[in-house]
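Just passing along the structure, written as structure tokens.
One protein chain is absent from this view; the other protein chains keep their places.
The first chain written gets the first letter, and so on, giving A and B; residue counts start at 1 in each chain.
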Amino acid sequence: MEESEEGEKYEKEPLIKDKKGLTRRQYLAIAGGAIAAAAAGVAAYYLTQPAPKPKKTIRYLGHPFWLPEDGIAEFERTRPNVKVEATYVDFYLVGERQLADPSSWDIGGSGRSRPLVTHKLLKEIPREMAPRWQEGRAIDYFLHADKYFPYEMAKRFDELLWADKERTKLLGVPNMCGWESQNYLPEYLPYEEKGDQVSMSFEELWNPDWKGHVALIDEGFDNFSRFANYLDYHQQMTFSGPISNLTPEEVKAVAEFMRPIFESGQIKSFWSKYGDIVAMMSSKEIWLSVSWVPVSLDCRKAGVPAYHATIVEGPCFWYNLSMLSKQGNPDVYNEAVDLAHFHLELTIQKLYAKQLYTSCAPYWDDLKEAMGKEFFDWFHDGKATYKPIDEIMKEIWPDKPEFWNLPERLQNGLFLPEIYFKHFWTGEPPRTGEPHPRGNKRDLGSIAFKHQITRWFLSPDLPDYNDVYVSKWEELKASIPV
Amino acid sequence: MKILDNLLKIFVIVFIAFIYLPAFLVILLSFEKSSSIALPITGFTLDWYIKKPVGYETPAFISLYYDHRFWDALRNSVYVSFATALLTGLLVTACALALRHRVRGRDVLFYVLLLGFIVPGVMMGLGNTFLYSMLGLEKTFWSVVLINVAYIVPFGLILMMARFDPDLMEYEQAASALKAGPLNVFRTITLPLIRWEVISATIFGFLLSWGELIRTQFMLKGTGTLSVFIYTQLSVYPLTPKWYAAGTLISVIAFIGLAIFAFILSRGPRSR
Partner (left out) sequence: MNLQEILAKYSKYLLLVPGLIISLFVVIIPLAILIPISFYKYRFPYLIPEFTLDNYIKYLLSERTGTILLNTFGLSTLTCLVCFAVGYPFAYTLAFKIKSPKVRTYITSLLMVPFLIDWSIRTVAWISILGERGLVNYFLITTGLSSTPQKLLFSPIALIIIWLQTYTLFMIFPIYLAMQRIYPDYIWSAQLLRAPPHRVHYEIIFKLSKPGIVTGFIFVFVSTLGDFVTPSLWAGGIQTLGLSIASYAGNYLWPQAAAMSSIMLIITLAALIILIKVGGIKKLVYER
């Protein structure tokens, strides 16, 4: 069909003759220009994004908690032909990503490795390739779990770490570990921590004096295991297997025990992000919580006395590790093992120590030297500091004279190893002297003491009947009065 | 009536104050001396903004200026959000325009497009991860953008469809009856009339993808966006006034950026 002359004429003129037409056009032009500029920026970013990779690239999937950027920088500096591409996601999403797409990572960090182990997705590491991992150098659990845990629990422990019974091949290299119970504010709870000494019981969690000021971590496995530990210790219930791997009936029994506590409104908050529980405790809204060791440290930094409790029933042991994916790039195997092992070296251990996480292989000279005798003994053997606590207060809190005259019970709850032992990080020479009778001792005491009172381990396991754990936990939470 | 009018205006002011109350506290507490994130204020300091780090601090204790991870994440957020906003604006306009006509199976198509924001984030992330795993694909910047776009386009779509001028199609038909080509029609009639909707959809796209966490985390590679960075940090490190400083900085930048944007917008002709 031919276009008539009229049609052509109309097409050439704008249909809307408006004085403001120009402004509108101009405005559209500006908008279009801005959009084009932005698009160009985006395209430029995208095009420059894949950096040239002449070196070997290791893909790390985890969290800076295990492998901080400073650690990566140091690793790349000392291994010039290797580059680490780190993808950091939320602590709780790491496992999902690792399991859902095992070919997208070469090395990963983990706190719950059971699914990966059972699906046989982990590459084995011969023990020789992890030279720090030796008898007498590593925390004893790793090499002799059967000495510390009941038989079946020890079996679960070994399954997660060793590919074989002879313990010659590792399934991952543990990096940090610790012992964990609960945190409390001594301004409200009338207890204190004095090193190798029990302070309170797990049942403080349902003491009605603290109603509405108690928080639990939002995970079924964690809580049910702790309650099972309590019930087992006080012989209120018997369990057929490890308390961290209950049968469905046992889970239900433990949940029934916990139900009245939830229904009474005793517990008002469930945390999953560390920052939130610190916020709640350091603002004194929560006085007692099942939470990680550094929570008390971060409360102290905010000027709130806090302790990690040495409960009668014993803390749990946990460790985290770096693992290699079987479906990862085989070309970077050696480099990835190197990186896994690098976590045990001083650079990264210095960061872990800030949160009082213990190295899985602490008995090496470089660590002892850098820590100095006072810190090393305080950290691992529960020995006292060389200065008494009231003097230490002046050192740690020079602009807070109100802290200098507090009772020692509260002063010890304000002790900050990061400041008192700062030579470890700054490189200054350590203090000399002898442990002072009124010196500070670390919460939960020495490793030897903890070996004695610890009856179970938490990470990186997951129970066999995890679906029951999860659904029962949901049920409990749903029974809280709104 | 005057009383009612004034009451309403007061209400607006009160509500804005309410919205700004936490923001105000964020700004105030970013100067707090101790590492506590709650009132009372014990002292004022600029440390959380510009104190030189000593070494081995966790990001929660490194001042804003020296925390290059923060700046990397911020830059990523800007890129991702811009890209998402642009794509959202384009797609939403296209789909909304198309769905006006009696396209066959229109209802079904509409709801298919809506699925993106009904599927829970965790499942979307997981499903996409499985897909990438099955196809052996590596994740890139565009993986993040696309998953955000799929989530945000339905918002924009509904926004646009709720506001289309009912006479729009008549104008367009009139114009084509007058032998204007489709491109001309679009340029001179449609676009100016739906300008506000498109802009709103684009802005919404930007805002929503800025705070988007869960889907992004499944699809990202390397350094993440700002919200992922903060969320990841807070999952194992404490909240300190440093993060308030970050919030303050972002507010200030946003304030200035939006002020400029609003200024440009208000120069254009008004639609009633």
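FYI, a residue touches a chain if its C-beta (ideal position, glycine included) is under 8 Å from a C-beta of that chain, and two chains touch if they have at least 3 such contacts.
Keep in mind it's a predicted model, so treat the numbers as computed, not measured.
Of the residues listed, A:Thr118, A:Ser240 or A:Ser264, which one is in contact with the missing chain?
Candidates A:Thr118, A:Ser240 or A:Ser264; residue touching the omitted chain: A:Thr118.
Among B:Leu64, B:Cys95 or B:Val236, exactly one should touch the missing chain; which is it?
Hidden-chain contact among the options goes to B:Cys95.
Which one, B:Phe31, B:Tyr49, B:Phe141 or B:Tyr231, makes contact with the chain that was left out?
B:Tyr231
List the residues of chain A that touch the chain left out of this view.
Residues touching the hidden chain, for chain A, are 1, 3, 92-93, 95-96, 99, 114-115, 118-119, 212, 218-221, 265, 267-273, 275-276, 279-280, 283-285, 462-467, 469-471, 473-475, 477-480, 482.
For the chain that got dropped from the picture, name the residues of chain B it touches.
Residues in contact with the chain left out: 1, 5, 8-9, 11-12, 15-16, 18-23, 25-26, 29, 37-39, 90-91, 94-95, 97-103, 106-107, 109-124, 126-128, 130-131, 134, 146-147, 149-150, 153, 155, 158-159, 161-166, 169-170, 176, 181-182, 196-197, 200, 203-204, 207, 210-211, 226-227, 230-231, 234, 239, 243-244, 246-247, 250-251, 254-255, 258-259, 261-262, 265-266, 270-272.
The rule is short, and it goes like this: only the chains that are shown with their structure count from here on.
Distance-wise, how many Å sit between the C-alpha centres of chain A and chain B, to the nearest whole number?
Those two chain centres are 30 Å apart.
Mind pulling up the chain A residues that touch chain B in the complex?
Interface residues on the chain A side: 3-4, 6-7, 10-11, 14-16, 20, 23-24, 27-28, 30, 35, 38-39, 41-42, 45-46, 49, 63-65, 68-70, 85-93, 96-97, 100-104, 272-276, 278-279, 282-283, 294, 298, 301-304, 350-351, 354, 425-426.
So in the complex, which bits of chain B are touching chain A?
Contact set of chain B toward chain A: 34-38, 42, 54-56, 58-60, 69, 79, 82-83, 86, 125-126, 129-130, 132-133, 136, 138-142, 175, 178-181, 184, 188-189, 191-192, 213-214, 217-218, 220-224, 228-229, 231-239, 264, 267-269.
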